[in-house]
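A single protein chain has been removed from this complex, and every other one stays in its place.
Moving on, here comes chain A:
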Amino acid sequence: MKKQKELFALLHHLKNCPSDFLDVKENLSKMITKALIADLFRKLFNDFEDDKDLKALLSQLNVSENEYRAIRVATWFFDQPLFHDNNLQDGITSFLFERLPLLSKHVKAETWLDDEDRTEEFVREALRSCHVLIDGESEDEAQDRLDALSTIKRLKILEETNAPLLRMKAIRQAMAEKKAREAANVYGRE
């Protein structure tokens, strides 16, 4: 039960992200996102001022509005004691600037908070970037669960399987239409 509580605590924390993190005027979005990242790193890793890589990343940050919104949600998520660990800096940086922008191409920022599976995917993606495991869960179990939830993997599988499925449906629908027409024609007008 402890394991589940840990997972649920993380999910709960993410779901409680205030709407202010999403509802930012577009012309201020970039500036506020940068400020939130800076605040987060100051809070988690006091010496981030010396991190030239992060400074460079921040100065080059130029992504879509949806990605800015997702990054702001992530700054909320990482702002908790679990991530007060200097060893996690690389993982958090990687999630914020690499993994999350990639995922955001397929998922709307608010969906991370509204859809339970996407919330769990977000949490597990963030934890995997930081190499953190949920209590009581093995690495394989964590990977299996993430694979099952992964939006990117799901899209890949659906793209592979949708075409034959649509063909099969089309054939069956055509058969059904033919059957219906034949039935109607039996007693059709002369």
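In the analysis below, contacts are C-beta pairs under 8 Å (C-beta built on N, C-alpha and C of every residue); 3 or more make two chains touch, one makes a residue touch a chain; residues count from 1.
What we mean here is this: contacts and distances are computed from a predicted model.
Student: Which choice in "Branched-chain amino acid ABC transporter permease", "Aspartyl/glutamyl-tRNA(Asn/Gln) amidotransferase subunit C", "Formate dehydrogenase (NADP) alpha subunit" or "VWA domain-containing protein" gives the name that UniProt lists for the one chain left out?
Tutor: Cross-referencing UniProt, the chain left out corresponds to "VWA domain-containing protein".
Student: For the chain left off this view, which of A:12, A:131 or A:172 is in contact with it?
Tutor: A:172
Student: Take the complete complex as the reference. Which residues in chain A touch the chain that isn't displayed?
Tutor: 4, 7, 115-117, 120, 141, 144-145, 147-149, 153-155, 157-159, 161-162, 165-166, 168-170, 172-173, 175-177, 179-180, 183-184, 186-190
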